[in-house]
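To start, I am sharing the structure in question, which I have written as structure tokens.
Note that one protein chain of the assembly has been removed; the remaining protein chains are unaltered in position.
For chain A:
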């Protein structure tokens, strides 16, 4: 399904119930029941997927509608770009063998229906066609991966900076006798930063891919083939076209085969078509479409039960599965949203840098500098704009988030994909679990002709009914006994609601409810020994078990049953009211119906419960209950009550929904309605037509918010029509979609500017997974192909992790903004000294080394610590960001960082600079225009404002002390900056200072600054000098001003939402 993530709407679940209520009134009974069962079945399916990933058996209870498809799928009309090969792969399967008779197939492959291939022929085919294995996707050589890390995205900016530095140094070296080494050092440092960060992210991703490798299935597969009349087990890789093959329940089918004979054979095609149900196979061609017909079984699908024999028609990459895998590995994927954002950021930074550079280049020329000097200045200014530390900061922030997600079993293969889920506006998934919390709980009960609210509090404080009621005790007994779920061992200390349960969702819900209200269910089960049991199945739609009674003197057996309420009711002749068994009359049936509908109307899954004490004369002690061939009474039971459960919808889960599934349209639509994907108020075109009793063609498609599209219709849609559907319907169901069509849907959504996440586990999902902005695969149940194609893997198959991913992604996006705002701010106090050096000819206030100490030293930890900042508001209630408007770095951020806070910081630094020079004898008035003499090595009697004379080295020490003081001042103003960057809207007093890493960062940067200033030897190593204590306080007023200014700004921002302050300064 495609979920458009929007603000949480608790409302949509109720809408579902209204729909159900409505449909129950409008439609004959049967329909309604089907719908209910669909819901039930669908959730069961989910449970199975989550709890028993390898089992594909239990999905037997959903309702299936056979549709007839007249036309075989053909290629989608147009596909831009791509090679001919890719276009060919995007077409549907070209298999024709299913329409041939068995003899024709045999003739085609020179094989025999009884004897199979001769060994010689098989060997010949094997040489001709190659082994029956999927070609692994071409692996990128390690050095290419490494280079990608080295030259991708942000690194380019730093490389450019480094090259410019070397260029400037070359110019200086060519024109001056003793060129200043600054540009050379800066170039080297920039190169080092890029290389180190590149290595870091390379190893980070290499670690993820190592985990990936462990997924690879190492066990070679076997296949049973008949060659020259003998059954031999060979390696599946050696199977060739024309081989006669036998498969039985539990086998994985080794190649695409044309079935020639079958006995009760069912295959699970879910990984290929997405159909949740095992499908029977037989030799007859039932459909033109090879994917639909029953006489073809596909490579790597599972045979669930029965046996079949067939002729191999395709092997290896030519199989349906192989084509999908090849298509997947051939797909080009676009840039991740964060990569686009960083690109945009680089554009802005480059723009600012070039603007500043050119402006001051012109100024320098006007001021009479030589061309070469002006060019050096130009390069210097451009390079000074490069935030050296940001690449490392961003990488570390993303890594931290990736680690945090890995802890929650969310493995991110590509670092940049960490953020993508947060930007996701559309999730495509065929799993309803993404919608709900997957935490089924009992919500209501109906007994004694009354609806009671279930008490789900741990201390049972919310009891709303009399717990001593005989009916309730009976109901609890049935719910506890007729229940296969049990608590996993060793959780006695945990609160009941938090314990893990082995069993399906609704049974777990019942178990917890009974455990909470009636005490240990295990004890109850021990007292009532189970003697027989019929588990739930789709034909009965009930579950029953037979127990001994608690009373040792009572030798009767107790039969308990639960299931679909109407089915249970059909089997009951009496009903328990106030502890008394009463005949089921029309009045009580009516009451039951009302209760059922009311509970169903609340969108809850309703189960009916009944029991009976089997008469001792017919079923004496030791009676052999046969559950296969039911030899005991399963009707004339006594109805006890209803219990209804709800799986609460998740916060931040979609309101407007599209669904992409391999299921049939009717099934898909029913499921969609069942879980609220199509909500109550919204009708499809067909619904409107039915309601108004007019032909479908007369309905204005714009009236229908919801829409069900058959996969095969997709090929008839032009691109515009497709866009139209996606744009104009909020709730869309795509049913019966092939892998290729899923791909088209993803491409369609992306064309409309959506950032698309796809979840999937099957091979059929992998092209879409690859194409999506972020593909999420299942770690346990997912196929290797899907895991290869995905960017993120849910190691425990738990859908809750996706929500974690969304949350973490949004948080890291916000925090990266803060981090960048923080880092960029110090750019201004770093650039302005150089500008004033050029324009006013003062001694340089801040040198290259000190700039690097800030960017790569003191700024690092605080910038990274902002990644640990908690969200300011409920980020999950927010709309997903609009990638066109909501940029990581926008002009407002630049305006704040450069234009406002950065300027205050620069003043703080300059103040410290002037203080030191003045206290040493150079008053500001003396400084202006002093540069040439100041930097002249042979002038060793430079006069200060007091008439004293200075040697070159003496005044340079003062200058470097100024650099140190300027550096320390930046650290001081950055204290305030990191505190104001903690929040974008809230006051720091609302947000608090709970970020321990940030507090550590504050101390760390201060300690580092003190170390750099006072450590002996620093004067030689980095030319940093000890400061007088008073010089530390120069920037304090400016630091304070930053804090006060920004608090006032944020106050105005909160006071006037949408006001001028927000429009101009909210980044």
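Convention: contacts are C-beta pairs under 8 Å (C-beta built on N, C-alpha and C of every residue); 3 or more make two chains touch, one makes a residue touch a chain; residues count from 1.
The rule is short, and it goes like this: contacts and distances are computed from a predicted model.
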Chain not present in the shown complex, as UniProt names it (candidates "Glutathione S-transferase", "Sodium/potassium-transporting ATPase subunit beta", "GPAT3 acyltransferase" or "Endoplasmic reticulum membrane protein complex subunit 7"): "Sodium/potassium-transporting ATPase subunit beta"
Residue of A:780, A:903 or A:997 in touch with the missing chain, whole complex considered: A:903
Chain not shown: contacting residue from A:632, A:911 or A:1043: A:911
Residue among A:139, A:636, A:940 or A:990 touching the omitted chain: A:940
Residues from chain A at the interface with the omitted partner, ascending: 899-900, 903-904, 907, 910-911, 914-915, 918-921, 923-924, 937-938, 940-941, 943-954, 957-958, 1028, 1037, 1041, 1060, 1064
